[in-house]
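One structure, pasted below without further comment.
Complex shown without one protein chain; remaining protein chains in place.
Residue numbering begins at 1 within each chain, and the chains themselves are lettered A, B and C in the order written.
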Amino acid sequence: MTAESALSVTSPDYSVLVVDHFHRPRNAGEFPPGPGIRRTQAGNRQAGAEVSLSVRIAGDTVAEVRFQAFGCPHFLAATSLATERLAGMPVEALGRWTAGELGRELGVPVEKRGRLLILEDAVRAAAQ
Amino acid sequence: MTAESALSVTSPDYSVLVVDHFHRPRNAGEFPPGPGIRRTQAGNRQAGAEVSLSVRIAGDTVAEVRFQAFGCPHFLAATSLATERLAGMPVEALGRWTAGELGRELGVPVEKRGRLLILEDAVRAAAQ
Amino acid sequence: MTTAAAPGTSSVYLDYAATTPVDPRVAALMCECLQSHDLCGNPSSTGHAFGRRARALVESARRQVAQLLNARPETIVWTSGATESNNLALLGAARFNASRGKHIVSARTEHKAVLDPLKRLEREGFSVTYLTPDRGGIVHPEQVVEALRPDTLLVSLMHVNNETGVVQDIGAVGAACRQRGILFHVDAAQSAGKVPIDVEALGVDLMSLTAHKVYGPKGVGALYLRRRPPLGLTPLIEGGGQEGGLRSGTLATHQIAGMGLAFELAASEGAADSARVAALRERLWQGIGTVGGVRLNGHPQQRIAGVLNVAFSDVEGESLQFSLRDLAVSAGAACSSESEEPSYVLRALGLSDAEARSSLRFSLGRFSTEADVDFAIGCVRREVPRLRGLAPGAAAPAS
Partner (left out) sequence: MTTAAAPGTSSVYLDYAATTPVDPRVAALMCECLQSHDLCGNPSSTGHAFGRRARALVESARRQVAQLLNARPETIVWTSGATESNNLALLGAARFNASRGKHIVSARTEHKAVLDPLKRLEREGFSVTYLTPDRGGIVHPEQVVEALRPDTLLVSLMHVNNETGVVQDIGAVGAACRQRGILFHVDAAQSAGKVPIDVEALGVDLMSLTAHKVYGPKGVGALYLRRRPPLGLTPLIEGGGQEGGLRSGTLATHQIAGMGLAFELAASEGAADSARVAALRERLWQGIGTVGGVRLNGHPQQRIAGVLNVAFSDVEGESLQFSLRDLAVSAGAACSSESEEPSYVLRALGLSDAEARSSLRFSLGRFSTEADVDFAIGCVRREVPRLRGLAPGAAAPAS
């Protein structure tokens, strides 16, 4: 064996922001179906990450977002934080939304960045 | 390896009698040459055990024995003890003297019994 | 990015199967050894009193450890722990006795400290049959017997599984091996002090032991090695010739003395510990059960008192762990290097990856209290429903 890196500790470290959103998720839940409410879904439980968003649109703006999520702390926190960031955004912007900045802000480790694509999918799906 | 016995501690244990004679050897030294004095020698330093005895004969009896010795504690003690035991013995008995009993009394370990033969040689030589 | 502060020291230790706190009586003895000038000698320096006093402690500890197994002291070889003992037993016995046969029988649920040396032996030309336990984690003695071949040299089976606490019927396997002249190794890291052991009656030839699962120090263990008739082993570590040449290296007086006392205490108090711990575990199981959607991993009866491995349905494993981080419990393979992989032990019991990931091992021991258990129940009852409520498909909380 020559594994140089294997000596480092790989314990998951969660940033303060992740811990905050994990414990006090913002906008958990869903809106009852109705006009101006869009529901999107991405991922699945077997793969370890699933999210459903419930987006209230007012005109061409995102008024409010609620979420339900199953996943690791980073995924839950990213979803919760996204609901805050999305509110007030033009609906058409959802289609090009990327999770990269959120990931950096939350300190999501590289090997988990892929999971954020599931969140991206759910957000982008709300553009239509 | 299957060495069953190798787990035992092989530290040298010396009996009280060995320790006593080692520290307070009886009859160390030699008589000045003269009538009635027989000197004998056995062993050699390179082999790790050497003894010389100086025996004062009175008539056909051993009057007194002195020794000089080089060797391990068991050998020194055995020689010292022998000088006590030999005094008063008929001279002709020296020729059949054996060190076995002494060895047992002193608790000389089996692997060292061979050294007592050197002492035996010196004692027996004094019979002539 | 700021990293969150470590959880408070208010956490409750429920990870006895990973390692136990050192019993205060053991720690006191070890501190005495470490601080005593009279005991500072090298136990091999039997030419002087400092060494002989140290050696006397080592030999008295050997008797204490042997006693717990109903073995003679000279069957005990000191090592640095059960990992080394397993390596020495398996590599040592297989290499020394390779001419007798090159087939080995073991199980998929063994500790890595057995599986990894077996993998090395496979690379050296041995072939290994890995038995799959039933859903309860039991490897049936008949399975072992069926797997035996004319060239079977060795069977290696753990006594108690470290993840599930399941106890194997070592005696039946031992009898079958003895009858056929096949060597039998048992990894007893998790059973010593918790389950009665009699190496003679169980027909064990080699048994791996460690101190740190029995309230002794980490970094010291032993290999029981049958001496009659003598059993040859190729040593792993040579030079100096300690332990009859089977394991060289300066004997660590304080560590060995600590292991000795820990094993003596296990002999006198192990049964009482187990009874008390079984009651605590039952309380914990009942309390956890109230959240619903939980399942016990491993056989419900054939198990030791202190381990409770629970699968929580409808929660993601990492979030479950993190939400319960005030509880020092284990997820996945315990007492080995951390890994992201789901437990291969639970997978061998038929759990899916997701089920294995959402399983936690609670393990209790001598110093666990009702308060610890109630705190754990409280955490589980608060967090598991909360996480489930966040998930898609859960009843929407009133908003």
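We take it that a residue touches a chain if its C-beta (ideal position, glycine included) is under 8 Å from a C-beta of that chain, and two chains touch if they have at least 3 such contacts.
Just so it is clear, the structure is predicted and the values come from calculations on it, not from any experiment.
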Residue, one of C:Pro73, C:Gly249, C:Gly293 or C:Gly389, that touches the chain absent here: C:Gly249
Contacts of chain C with the absent chain, listed as residue ranges: 6-7, 9, 11, 13, 15, 18-22, 24, 26-27, 30-31, 34-35, 37-38, 40-42, 44-53, 80-84, 86-87, 111-117, 119-120, 210, 212, 217-220, 236-242, 248-255, 321, 325, 327-331, 334-339
Residues of chain B in contact with the chain not shown: 6, 9-19, 22, 25, 28-30, 32, 41, 45-46, 48-52, 66, 68-73, 76, 104-107
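One rule holds in what follows: only the chains that are shown with their structure count from here on.
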Between chain A and chain C, centroid-to-centroid distance (C-alpha), Å: 40
Computed distance of Cα centres, chain B from chain A, in Å: 94
Chain centre separation (chain B, chain C; CA means) in Å: 58
Numbers and ranges of chain A residues touching at least 2 other chains: none
